[in-house]
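This is the structure, below, for whatever I ask next.
Only one protein chain is missing from this complex, and each of the others stays in its spot.
Naming follows writing order (A, B, C and D), and every chain is counted from residue 1.
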Amino acid sequence: MLIEQLINGITLGSIYAIVALGFTLVFGVLGIINMAHGEIFMFGAFIGVMITSSLKAPLWVAFAGAIVITAIMGYMLERFALRPLRHKQGVSHLAPLISTIGVSILLENLSHHLFGAGNHPFRASFAEINFQIGSITVYLVQIVIFVISIILMLTLSFWLGKTKAGKALRATAENLETASLLGVDTKRTITMTVIIASAMGGIAGILVGMAFNSVTPQMGLSMGLKGLAIIILGGMGSVRGAMAGGLILGLAETFIVVYGDSGYRDAIAFLAIIIILLIRPQGLFGQKIST
Amino acid sequence: MVLEIKKVCKNFGGLSALTDVTFSINQGEIFGLIGPNGAGKTTMFNLITSMFIPTSGEILFNNENINGLKSHVITEKGICRTFQNIRLFPQMTAAENVMVGEHCRSNAGVLRSVFRTKSQRQEETKIRETAEELLEFVGLSDYSEVVSENLAYGQQRRLEIARALASRPELLLLDEPAAGMNETETSDLFDLIKKIQSKDITVLLIEHDMPLVMKLCDRIAVLNFGKKIAEGTPEEIQNHPDVIEAYLGKEEDELYA
Amino acid sequence: MIAELINPYYLQVASFMLINIILGISVYITLSTGQLSLANAGFMGIGAYTSALLTIHFELPIVVGIIAGALVAAICGILIGIPTLRLQGVYLAIVTLGFGEVIRVVFVNWETLTNGSVGISGIPHIGREILSTLQGFGFNPSMLGLQNNQFIFLSIFTLLLLVTIFIIWFFRRQHSSRVGRAFAAIKLDEKAAESMGINITYYKVLAFAQGALVAGFAGAMYAHILAYISPADFAYHRAVEILIFVVFGGSEVIWGPVFGAFFLTLMPEVLRFISEYRYMIYGLIIIIMMAVRPQGLIDVNMLNWFKRKRVKGGHKHGAGNQKGM
Amino acid sequence: GGNSEQAGGDSEGASDGKVKADVGVVSFITGSGAAYGEAIKGGLELAKEEINEKGDVELNLIFEDSAGKQDQALTAAQKLINSDNVTAIIGPTLSTEMNVVGPEADLSGVPIIGTSTTAEGIPQIGDYVFRNSIPEALAIPASMEKAIEKYDAKKVALIYGNDDVFTKSGFDTMKATAEKMGLEILTTETFQKGQSDYNAQLTKIKSYKPDLILASALYNEGAVIMDQARKMGIDVPFVGGNGFNSPEVIKIAGDSSDGLIVATPWYGEKEDPKVQGFVKKFKEKYGNDPDQFAAQAYDALYILADAIKNAGEADRDKVRDALAETKDFEGILGNFSFDEEGDVIMDPTVLVIEDGEFVVFE
Partner (left out) sequence: MLKVSGIDAYYGKIQVLKNVSLQVEEGSIVTILGANGAGKTTTMKSVSGLLKPQKGKIEFLGEDVTGLRPDQLLRKGIALVPEGRQILAGMTVLENLEMGAYHRKDNEVEKDLNKMMERFPILKEREKQLGGTLSGGQQQMLAIARAIMSKPKLLLLDEPSMGLAPLIVSDIFKIIKEINGSGTTVLLVEQNARQALRISDSGFVLETGKIVAEGKANELLNDSRIMEAYLGKKSS
């Protein structure tokens, strides 16, 4: 059972990590917690369901569709909820947080109207492929999720740390004005980042839909809150932190079920961040910048 | 002796910003702290005001060890500072900024504030009067209701001084007060610091404007790479070969033209 | 005549509005030192559960229960305020959000005490209690030409209104005093504030505790108005809702959360006829508000403008204190 | 309680002998439980059309959203009671909401019928509070007894949603019943709203090798739980509570839903023309099969219409008295009566899903 639970934990953790990477990216660039990320993730899952079950299209079309639509949503989010706040004077640093909360409320309720309030099964034959190792059943989806999360993490951390575009992104995060003085097209950088983060949310949505065969309008909130806890746990804006935080949380949630009381499962994430932050206020992998 | 710095060291990771620095400041004097960029001057201010904790060494204020006290306690004891990068409360008016400075010299708590007891009202009136006086003192009485972020740079520097004075310090630490000022403004600043000295306040000054430092200071200490390389009167410092080598440069004629 | 105008429905909405106003103020208080607390839904829950349990199990008078609820919340505020002092900005926001979640999970799981998610019912109802007390003195609502339930809701509303006015008065006065200046200084620049001799630890914890106290109070009142509470009342949605009151109305002045809570509690009622869409509209309004007026509807400039209109030419005294209330 | 100062609404018996009445509905129309609200609304609308067509009474439904929140349910009810002057209220959807709304309606003297509130103690709130949904205390033991008998189960595992009143109180009944029957409870697992991964809990349950799994879950979550359980190789039957009972389970979980046993007041396959007529009309109108929420709401309005007709006028007190006398009403749920407290008297049917269809469990 232990090995099975380990696989459960890693699968869950990888999903958390992918969601958290989307948060991290936006926070890293804009210093904004994108509260609508969870809902974009949920839309990604729904688009996947619609394309595979209603249109009976193959899986890759579902992925492509979800990526395109969540990317468009990312663009709209940036264009209508974030950009108007950017160059305003006297904007409280909480304004973008609230604005994205507004978007999340809108999207959650919109999804009720578009998709209905119920649960949608994700029927993809791909999701049924499994291997039997002894008494343990491992699904291909689980492996794919793990691999994708690792690939995303490596790509992102290489991109942010080593490439010019990544540095430009970090510069934009630090100071918009300075970055633009250094020749960074900040508007494009920001828009691109939100788009990429949203598309990553879309991918995560499909993967979750497949792994758990469950897509509901509520999945965004719960996943969003976990993702939030993870980026704090791992250190805001840290890619490795998001990955590590995701896995830690996934395993912790699984093992509290095994050894403890599953009733406290939802509290784990937040208990962990409260403890971590008291010991290391900048999170596990965050760096400290004194001003 | 108002302030004694004894063998103070400060390390940041592997970097030692200050090494075994010792000097002391007498009551009522204007003491200059100069040295090249990155010599550790601002760090010294941060140690005196407890924004950092020294790695080793002692800092005595009126013969009392103040190492490790909280910053606000140090202000209460009578040391107040200005910042190299101006740190006013940007959305407050000039008067309000100064009134905040008086915080540690007043004591109305929540209940007295809310129920407006007589003593509280008297205290508020006094705080307000003192603020006006101090603004007048630094030449900003016309600006008392102007939001501080809308003040010009030189005015902001003077407002910072007024705010620091409001805490009624015995020792005032000024970090590059003349930075960004032109010569007229610098000479106004000279007069202001002299006036502060005449109020029996000891001044510790960091400044790169040599003419100002030389005219103003009674004594000067020079830091270089975190070590004290010289201490003495302005004349002694100007002619100190190490100081010329490390800091002043040789083109004296140009500097004092 | 009047009796017909007193519609329990309107009074009910107005009472929830006042509770929301108090909740909004609780966030505003903490925020006036620059700390964003999303734990206020949790503090509200602590106040509600404390008061409900005390009045049910120990048969304490409601007043005592409410005061105890507020105090216990304040103590929790201090307990969470101290360790989170080192955290700033969004970190603090998320940690307090997490704290709120933890409280909710505890309410759900600590079944022996809280009855779990089934919740606590049969909490003494403050309005009915007032009525029965007064009836003990021989009073009868019909003396005022009112029916019992009209009287019940009228008494709740009046009580809440008085309390709300007191709270606004209290914090406006606090704001324009030495304490208020210290709060503002900490909000604007913590390091500089400390260098100016302000004990930031004390004031930050004070603000946190005050916020918790007020939220706990609102929670206790809520419990005795609804007569039933369950953990779901104090979850994430509530935390966000309270925050939105403040940000929508404006967080610079106390009138901001007051107006925000007023408007946003009223709006869903007004929009009932399109109830299926009202949350979408709610979301849209928030987005548009932030884009058009991110500092919130009511800010210092607006208040000054009103004031200037009012005292046109009149003499202004203590002008410095009047900037923002 | 029941100080009934307020007389019935603005709708009086009209000259043509029709009794006109406004009926308020408090329902979970927006938010996470909107699926239930939608089903309820559908059932009510359909019943209303039919009733009005018949012409004995003319009902006007006023829908108010509660978003699943107590305070909003209360204001919604206040509005119906005081501003719209409705004769009676149907709803609210959740038992938590009823805990708040019930006492208020009772105090105001407005009859209120819960159609989906199954928790214990609801009709006991007051004289004006009724329900036609079968309480868990009736449904769960019925299904458990039959299942245990058939499979000769001794060891069971429990799983339930602990942050939801509905599933939590269902669980309480399950546990009590299991203990009473002397079953060995291997483990008790919980899950929370919005969760989509139940693998950890199920893996643990699997390791205990239970004969039967008792699951108190709403169908949205329950279906996913079954799906994940079957995927990891758990093939024992599930016994579910009221919230688990819905054709949606089959839609969501497909083959994995085989083996779910529930007790229901509602069985859509019943060879009863009334039932089949309802199913057909519902499907025509809304495009999907009615579930018990729709069916219970549908019957509730008929019961209410009946009472209004018997009362002869839209007077709250008279309607309450007429309601209390409802006996042997033949609805689509079967033979229905209120007991003296306003609770349900009827026999639930136990169903099982076999080959993707609900069939009567023998």
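Note that in this section contacts are C-beta pairs under 8 Å (C-beta built on N, C-alpha and C of every residue); 3 or more make two chains touch, one makes a residue touch a chain.
Only a predicted model underlies this, so the values are computations on that prediction, with no experimental measurement involved.
A.B. asks: Can you list the shown chains that the absent chain is in touch with?
C.D. replies: Within the full complex, the chain left out of view touches A, B.
A.B. asks: Write down which of B:Glu4, B:Glu170, B:Glu185 or B:Asp218 is the residue touching the left-out chain.
C.D. replies: B:Glu185
A.B. asks: Among A:Leu114, A:Ile129 or A:Leu182, which residue is in contact with the omitted chain in the full complex?
C.D. replies: The one listed residue touching the chain not shown is A:Leu182.
A.B. asks: Considering the whole complex, which of B:Met1, B:Leu111 or B:Ala152 touches the chain not shown?
C.D. replies: B:Ala152
A.B. asks: So that we can see where the missing chain sits, which residues of subunit B does it touch?
C.D. replies: With respect to the unshown chain, the touching residues of subunit B are 12, 15, 35-39, 42, 84-85, 150, 152-155, 176, 179-187, 208, 210, 246-249, 251, 254-255, 257.
A.B. asks: In the full complex, which bits of subunit A touch the chain not displayed? Write them out.
C.D. replies: For subunit A, the residues touching the absent chain are 89, 164, 167-168, 170-171, 174-175, 177-187, 287, 289-291.
By definition in this document, only the chains that are shown with their structure count from here on.
A.B. asks: What is the identifier of the chain with the smallest separation between its Cα mean and the overall Cα mean?
C.D. replies: The chain sitting closest to the overall C-alpha centre is C.
A.B. asks: Round to the nearest whole Å and give the separation of the Cα centres of subunit A and subunit C.
C.D. replies: Spacing between the chain centres: roughly 32 Å.
A.B. asks: When the C-alpha atoms of subunit A and subunit D are each averaged to a single point, how far apart are the two points in Å?
C.D. replies: Chain centres of subunit A and subunit D, defined by C-alpha means, are spaced 37 Å apart.
A.B. asks: Calculate how many whole Å lie between the centre of subunit B and the centre of subunit C, each centre taken as the average of the chain's C-alpha atoms.
C.D. replies: Those two chain centres are 43 Å apart.
A.B. asks: Give me the residues of subunit D that touch two or more other chains.
C.D. replies: Within subunit D, residues 30-31, 162-163 contact more than one other chain.
A.B. asks: For this structure, enumerate the chain pairs that meet the touch criterion.
C.D. replies: A-C, A-D, B-C, C-D
A.B. asks: Sort out for me which residues of subunit C touch subunit B in the complex.
C.D. replies: 170, 173-174, 177-182, 184-185, 188-189, 191-201, 206, 318-321, 323
A.B. asks: Under the stated contact criterion, what part of subunit B meets subunit C in this complex?
C.D. replies: Going through subunit B, the ones touching subunit C are 49, 51, 70-72, 75-76, 80-81, 83, 87-93, 95-96, 99-101, 103-110, 113-116, 120, 123-124, 127-128, 131, 144-145, 163-164, 166-167.
A.B. asks: Would you mind writing out the residues of subunit C in touch with subunit A in their complex?
C.D. replies: Within the complex, subunit C contacts subunit A at residues 36, 83-84, 86-87, 89-91, 93-95, 97-99, 101-102, 105-106, 108-109, 236, 240, 243-244, 247-248, 251, 276-277, 279-280, 282-287, 289-292, 294-296, 299.
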